[in-house]
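Only one protein chain is missing; all other protein chains are in place.
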Amino acid sequence: MRYSLNEEQQLLQDSAGRLLDLRSPVSAARALRDAADENGFSRELWSEVVKLGWSGILIPEALGGADLGYVAAGIIAEQCGRTLAALPFLSTAVTAVTALLQGGTTEQRQSILPRIAAGECLVALAIDEHPRHAPERISTSAVSERNGYRLSGQKIFVLDGNASDYLIVSARLTDPGPDAGGSTALFLVESARPGVEIERTLMIDSRNVADIHLTDVRLTDEHRLSPERAGRQLLESALDAGRALLAAELLGMARECLQRTTRYLCQRKQFGRRLAEFQALQHRLAHLFCEVELAASIAQAACVAIQDNHEDLRTLVSAAKAKCGEVAMLAADEALQMHGGIGMTDELDIGLFVKRIRSANETYGDVTYHRDRVATQYGF
Amino acid sequence: MRYSLNEEQQLLQDSAGRLLDLRSPVSAARALRDAADENGFSRELWSEVVKLGWSGILIPEALGGADLGYVAAGIIAEQCGRTLAALPFLSTAVTAVTALLQGGTTEQRQSILPRIAAGECLVALAIDEHPRHAPERISTSAVSERNGYRLSGQKIFVLDGNASDYLIVSARLTDPGPDAGGSTALFLVESARPGVEIERTLMIDSRNVADIHLTDVRLTDEHRLSPERAGRQLLESALDAGRALLAAELLGMARECLQRTTRYLCQRKQFGRRLAEFQALQHRLAHLFCEVELAASIAQAACVAIQDNHEDLRTLVSAAKAKCGEVAMLAADEALQMHGGIGMTDELDIGLFVKRIRSANETYGDVTYHRDRVATQYGF
Amino acid sequence: MEFDDTELGHDVLEHFRSATRAWLEANCPKEMRGPASSEDQVYWGGRRAQFASDAQRAWFERMVVRGWTVPEWPREYGGAGLDVAHASILREEMSRLQCRAPLMSFGISMLGPALMRFASETQKMEHLPRIARGEIRWCQGYSEPGAGSDLASLNTCAEDRGDHFLVSGQKIWTSYADLADWIFCLVRTDPAAERHKGIGFLLIDMAGQGVSTRPIRLISGTSPFCETFFENVRVPKGNLVGSAGGGWEIAKYLLTHERESIGDMSILPPGVARLHKHAILAIGLEHGRLTDGVLRAELSRWEVDSRAFQATLQRLREQATSARGLGAFSSVLKYYGTELNKRKEDLAMSIAGVRGLRWSNQAGAADPSGDTARAWLRSKGNSIEGGTSEIQLNIIAKHLLQLPGA
Partner (left out) sequence: MEFDDTELGHDVLEHFRSATRAWLEANCPKEMRGPASSEDQVYWGGRRAQFASDAQRAWFERMVVRGWTVPEWPREYGGAGLDVAHASILREEMSRLQCRAPLMSFGISMLGPALMRFASETQKMEHLPRIARGEIRWCQGYSEPGAGSDLASLNTCAEDRGDHFLVSGQKIWTSYADLADWIFCLVRTDPAAERHKGIGFLLIDMAGQGVSTRPIRLISGTSPFCETFFENVRVPKGNLVGSAGGGWEIAKYLLTHERESIGDMSILPPGVARLHKHAILAIGLEHGRLTDGVLRAELSRWEVDSRAFQATLQRLREQATSARGLGAFSSVLKYYGTELNKRKEDLAMSIAGVRGLRWSNQAGAADPSGDTARAWLRSKGNSIEGGTSEIQLNIIAKHLLQLPGA
């Protein structure tokens, strides 16, 4: 395992950073919010980064992808965090692609992955049913029928659900056949399919999130992701990819909060001195700096672990999600507090970071969820 | 409920403080340690405070006590914490007396309490069997026999066990009679009784603590504390009295650590300035000051709750023990860190506070035990 | 018994208690009991005030007549002249019946005590009774853009023009300035004087020419805060409280008051603060414990600190009434209370999970979604407004620990 970036990865980091600074600075996120944009992200920007291979970052070259792997994806996610860039990267390029790569049938992979890579379609994960992340608690049912299934249930907090062409839905198989009794299965469902109703919900970070109602959606066997791989494991793998990437995004936001606050304290004067000269603030910033460094290392470790399919993957991913969530929230709090009253106004960008950090932290399990999971992984 | 001291209580605080400063300063605790004193406390000092009514502080006047109540006892415990005074106050005057007052038979109360008040005997609580406090997990058995019981088992961490004349022992009744099946009972046992073996253990705070081995100790019905009151409740009441007093003692130590550190920082110069002028240290001391104030309030609230038999007694006592333990450990850590290397040497007194604080924190349930208990009390 | 050791004193007080209880039961309309569930259920008074209901008006007017909008103020200023013991009993009985405050007012909570202490008799007679009767709604003008915690660095100037001051400048964080009638302001009366010396405390009628306000949007949405602008506003000299250079003293006194009430407000009435009950509902129990064991641990730590804080509030209040006032101890309450409240809102968000992330762009819209997030975001300002946590720690270091150079 290697935790520092190689030259190629550093180049990617620089170019992604420059691109986002130019094309999607924080003001772009603000504009999307103020315009109450229906997608919650910019289709133009997405087309642009599709050309750079972001949509196909995990997809094999043979299927039209760039095949750069999870560490590269983490680099992009971190840069997206830095400028609050809203893109369907996490939903489509990372979690959906991971599910399809690891659990899609040959037909599914060959039909969908090239289109994802080409930016022709978006796929969203419809997983959560409870306000507090509990992906194993599934009420959505897939009743076996002749030649297929009938899907019913409700999903909430579906990232980019409103803009997606396909959904990957987790469901509980209810026909008690020998191999299927109550077990979890994933289905690739066209968003336009009869019985699928998608309702966008307004979120504090203005991202595209939807509630999805499934009413007797008729599916064929071709909709089901490969039954050879246990649905529960597959689901965890897709989620873990998302969690690692969210950790990287949180890291990017934490870094940016630290940097903006440092800059502000170096300019702002009070009581005849620059705020940065006050030792109590210096020590808090220095402590935060250390925390951000630790977050950076564990986020990287999680991406490397997924890439290498490390035996300790689950623990590392949860440690990364917990640590980056904690550190980003600390960074957000310190940024707000040290900016003082002005940071509390909507005019400044700090509030946008605070909101996106909270949202990213809650997505796919918050700090306490993942600390709990670490304890469980360690067996205590 | 009243949480600030009235005039009488302030007088008690002043006089107890002055007495201990004079007769039992921290150097006395050090001397007891260095002499490896077999009692772990000074019999002379005990005789002296017996005359002031400390041993009988909870005992009714009719039985020779001063009957000042738990708030007054808390005031004394806090002062004992301040100077690290080692006395059998907690064991005999507080926990044992509480058990006897609430659960002793008339004979037991009339025979023992006057002798305790007069300083003629010491009584220790033999409760713990596990390294981590779990008073309800009792292996010591009391087998019913004709005219009495046969007691067998082991107790650890018996405060002042080595110096005591009597032990109050918790045991599980093993004869499955209608009222006794597996339930908890307390027994008042002479330390000199055949089958009782007392072994002193050396502790980090040099206090008198003992392991006790009970081998077929024959007891009569007169040894048992009043069977009318459930043993489990009685045990909790005695322990809660001890916990509230330990909270007060911890508070006294926290205050002293804060005060000594403040004094040190005001004298000590580094980089051409007094350490107390460094803002990072100022803010930490100020935060600690607030924590100590909160600890003071909740310690007081716990003593008042016991005195008034408040319905929320259990929660308040656990909140006090948890908070005072946490704050005292923070105060100890900050004192060590801010004193720097010199604080790490045995020459300075800080180490004596660190050790006693840890020990008092572990006694009758540590911070996590009591946070857990608070959650349980609240029903979550 | 706590306030008077004689049996006689005790009897007098108990008689007052039962009379008060009877009066409240008879006069406080049912609708005016229980916590206010929306902003318009709170009556703030002022020239443009409207009653939300007949019950609100009746309750207000009955209380005004008795002087019980400001029970401890002297009768000549519109109060009831109650001593501490009697006022406590009134508060206890009101809280027992859950009577709402008949009048919310910065005039009562902030300006009044300052006028009582620093104003001339003429000023007291002019302003205090109108505050007591809810005729004038006041707002406060201390902060300026760019000043932050360094309040004394203010630039709004009041030029001496013989019979009046000419005031120009800008204030920020003036809560409810858009609804207020008058503003009490710190203004620089002498730009040449030492920072803390050339400051005056001025009362300004906002209906005057040259005064304008603009609301501030916070990260949590709309807010009562405003920016307030003064452009060559003429203010009579008689509106200056104390001396032209004595404003800083008054401001410090007022800030102490504000700190106490902010530290205090952070503790919600019992029942609302019962965070763990929400948690049980939202998360569920398994073997009698919250299924999220890590959150349970954090919740329990909060409950412990909250109990300790409540006990501290009570203890300090007792000490304050029995003798010397809270003084710098108010910084302990402000600092700890606001940090505790921030932790509470963080926990509330954790408990709510993704449901807590919902947001509706219109604050106060019929759709209640976004309330959890809004309260959480708003709480972040608690440790900034009314003196930042850092300022409170400085005060504690200086005045309670007496550290050099603090």
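To keep things simple, chains are lettered A, B and C as they appear, and every chain counts its residues starting from 1.
By definition in this document, contacts are C-beta pairs under 8 Å (C-beta built on N, C-alpha and C of every residue); 3 or more make two chains touch, one makes a residue touch a chain.
If you're wondering where the values come from, they're calculated on a predicted model, not measured in any experiment.
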Candidates C:289, C:317 or C:343 - the one touching the absent chain: C:289
Selected from A:2, A:18, A:43 or A:137 as touching the chain missing from the view: A:2
Missing-partner contacts on chain C, residue numbers: 286-287, 289, 293-294, 296-298, 300
Interface with the undisplayed chain - residues on chain A: 1-4, 262, 265-266, 273-274, 276-277, 279, 282-283, 285-287, 289-290, 293-298, 300-301, 315-316, 318-320, 322-323, 368, 370-372, 374-376, 378-380
Touching residues (missing chain, whole complex) on chain B: 36, 128, 130-133, 156-157, 201-206, 209, 268, 270-271, 278, 280-281, 329, 333, 336-337, 340-347, 350-351, 354-355, 358-359, 362-363, 366-369, 371-372, 375
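As a convention for this text, only the chains that are shown with their structure count from here on.
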Geometric centre: closest chain by C-alpha means: C
Distance between the centres, which are taken as Cα means, of chain C and chain B, whole angstrom: 42
Geometric centre distance via CA averages, chain C-chain A, whole Å: 42
Multi-chain contact residues (two or more partners), chain C: 390, 393
Chain A, residues touching no fewer than two other chains: 278, 280
